[in-house]
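Here the complex is missing one protein chain, while the rest keep their positions.
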Amino acid sequence: MSKLRVAVLGAKGRIGSEAVRAVEAAEDMELVAALGRGDKLETMVEAGAEVAVELTDPGSVMGNLDFCVRHGIHGVVGTTGWTDERLAQLRGWLDGSPRTGVLIAPNFSIGAVLTMRFARQAARFFESVEVIELHHPNKVDAPSGTAARTAQLIAEARREAGCAPQPDATATGLDGARGASVDEVPVHSVRLRGLLAHQEVLLGGEGETLTIRHDSIHHSSFMPGILLGARRVVTTPGLTFGLEHFLDLD
Amino acid sequence: MSKLRVAVLGAKGRIGSEAVRAVEAAEDMELVAALGRGDKLETMVEAGAEVAVELTDPGSVMGNLDFCVRHGIHGVVGTTGWTDERLAQLRGWLDGSPRTGVLIAPNFSIGAVLTMRFARQAARFFESVEVIELHHPNKVDAPSGTAARTAQLIAEARREAGCAPQPDATATGLDGARGASVDEVPVHSVRLRGLLAHQEVLLGGEGETLTIRHDSIHHSSFMPGILLGARRVVTTPGLTFGLEHFLDLD
Amino acid sequence: MSKLRVAVLGAKGRIGSEAVRAVEAAEDMELVAALGRGDKLETMVEAGAEVAVELTDPGSVMGNLDFCVRHGIHGVVGTTGWTDERLAQLRGWLDGSPRTGVLIAPNFSIGAVLTMRFARQAARFFESVEVIELHHPNKVDAPSGTAARTAQLIAEARREAGCAPQPDATATGLDGARGASVDEVPVHSVRLRGLLAHQEVLLGGEGETLTIRHDSIHHSSFMPGILLGARRVVTTPGLTFGLEHFLDLD
Partner (left out) sequence: MSKLRVAVLGAKGRIGSEAVRAVEAAEDMELVAALGRGDKLETMVEAGAEVAVELTDPGSVMGNLDFCVRHGIHGVVGTTGWTDERLAQLRGWLDGSPRTGVLIAPNFSIGAVLTMRFARQAARFFESVEVIELHHPNKVDAPSGTAARTAQLIAEARREAGCAPQPDATATGLDGARGASVDEVPVHSVRLRGLLAHQEVLLGGEGETLTIRHDSIHHSSFMPGILLGARRVVTTPGLTFGLEHFLDLD
């Protein structure tokens, strides 16, 4: 079987260099180009790249994807900064190249994606749901974007199912003890030296609790999702937003 | 809206008496009969029961269900001891009463059911999967039936997906350290005073782990599942095996 | 060996009735009196009680202890509401009965006492320390008294050791996400159906974390501490405040 020919854009960044190693280590892939800032995109065409893993920055990503789509190179995109306008523009380009596929994923960690999905599915069966996220102390935002997104998905699922408000008899206490409220789901942020990125969704009903916990201890946790994305995007024309669509979870 | 008319069979048992309380407390239900050993099944008919919650024992369950199905009373069954023969017999009865439904569930804890489902779904995305179950020290079997079943589901999902064997470089050690092997999934059993019934599925991939944990601290954890079963079985003719089919998980 | 003769005051309360059972089940003890509201204290003397387990209420405790000390009956006290004045008064009584001992403990759970002690001991070795407490949703205060006390002990130990402030780069976020600040130790309160009383102290340093977690799933968790207190108080004259003094932890 011929190997999948993969290019990496942003190959010198922290995640990009990890992606270079991961592609090289994958038995079913061949790394045909590894481009950094200033390198020519044409190199991908000359090398016969089938998929480009795009790990650059919001200032470069649109130009890179325009080039890829025009040349029929599929894209697996980890770069952030997506707006409705940008997505519409990308969809326009893909309309003109109907066999090309692009996957954009806000999070390539399969564990994080499954955590959000399971939390959303389980949310309506329990009276209580809270989210605890734990990160290294250099993180500037609290709660994390992933935790806020998880809480929103939980709240949405509970609204749709017509769940009652969460029980909470708290009458006295200290400000902040009960966490931040994201769509009425309490979210607690721990900042601790010795951690990287962790999230726990706690769901409680009569006599029982269900806990879904994701621990990421190295940014290499993005690699299995990136490789899975590359394998699947070549047979999935058009725009796919979110790795979960490639996980065949039903 | 009229209330659902519910009977409880085995109403004096540990779980049965809990079910009596739960039905009484449910705003959309009315407890119309609570039968113990020796009480007449006809009471259910006289009381106009629509659903019978069957929590007796393997020696009584078939007679009880025969009666229920003949009288068009739906069944929610927690009693164990089901064999292929018994299921075939029950299906025969239900064929003769095409509007009646029976739900049999090996486990009415929604948390336990979701844990198994999520474990099965996630299993193929990770290199490593192990199960830890933790129970009170009076438990006679190790591993627990639920843990063994969970491991089988995990193994099945991995076989279907063509996963590689789990990595394990263990070369020296003590017997038992790596747990029991259930279909090549390691299962570890902890027995500790102060616990009731707990299970943890650990899944690990490059740089990340996903943990799904279920803690049951009181047998009241079966009640939400029993009530949900009663509400749904009245519109689900025929035999349903496993609470998961009533959870609408996609 | 003769058995320790124990009386229980407040024997019909939730904890008291549990204490009655625990004393009856202890092989080295004999329950000689179980008094409820209105029962005569003299019963203890007639029954030859050596120790009284006092589990009544702040309105009764002083009268009961006055009686006990005057009759040379040792006390193990779980009733709350202690002020400096009350402690001084009790000490006065004990001065007049130099062989009698009284143990007052704000918490008889050995797990809770050890959690606080270990947290205090470990606190100065780590850059970061946070507390998460998790309780059933009917609890009215947040954070719990135990969590607040634990955080104070941690803060005290860090001040004494001259620890630097905890690292925390949080610059943007939602109110409450970082928890309540108790002496600059973040405390997070989770309220979840299906829980009873749980507390987790997280300590983090370069590349590692230490977690000390206490789970209480039944109020019977107070019994081993009460029995231990009864065994020890008979040879410990005077007032002892806190179960930790009976644990011989160096």
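So that you can tell them apart, the chains are marked A, B and C in the order they are listed, and the count of residues begins at 1 in each.
By definition in this document, a contact is a pair of C-beta atoms (placed from the backbone, for glycine too) under 8 Å apart; a residue touches a chain by one contact, two chains touch by 3 or more.
Here the structure is a predicted model, which is why all the values come from computation and not from measurement.
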| query | Of C:T80, C:N138 or C:T211, which residue touches the hidden chain? | reply | C:T211
| task | Could you tell which one of B:G10, B:G75, B:G101 or B:G207 touches the chain left off the display? | result | B:G207
| query | Which of C:G111, C:P143 or C:G173 touches the chain that is not shown? | reply | C:G111
| message | By the contact criterion defined above, which parts of chain A meet the unshown chain? Give residue numbers in ascending order. | response | 194-196, 215, 217, 221
| task | Write the list of chain C residues that the hidden chain touches. | result | 109-112, 114-115, 118, 121-122, 125-126, 203, 205-224, 247, 249-250
| query | What chain B residues would touch the chain not displayed? | reply | 126-128, 130, 132, 134, 137-143, 148, 166-182, 186-195, 202-209
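Definition applied: only the chains that are shown with their structure count from here on.
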| Pair of chains joined by the greatest number of C-beta pairs in contact | A-C
| request: Point out which chain occupies the most central position, where each centre is the mean of Cα atoms. | output: B
| field | Classification of the chain A:chain B interface as same or different, half of numbers criterion | value | same
| message | Taking the mean of the C-alpha atoms as each chain's centre, how many Å separate chain B from chain C? | response | 38
| task | Could you grab the centroid distance between chain A and chain C? Build each centroid from C-alpha atoms only and quote it in angstrom. | result | 46
| note | Rounded to the nearest Å, the gap separating the Cα centres of chain A and chain B is 34
| query | So which stretches of chain B touch two or more other chains? | reply | 215, 217, 221
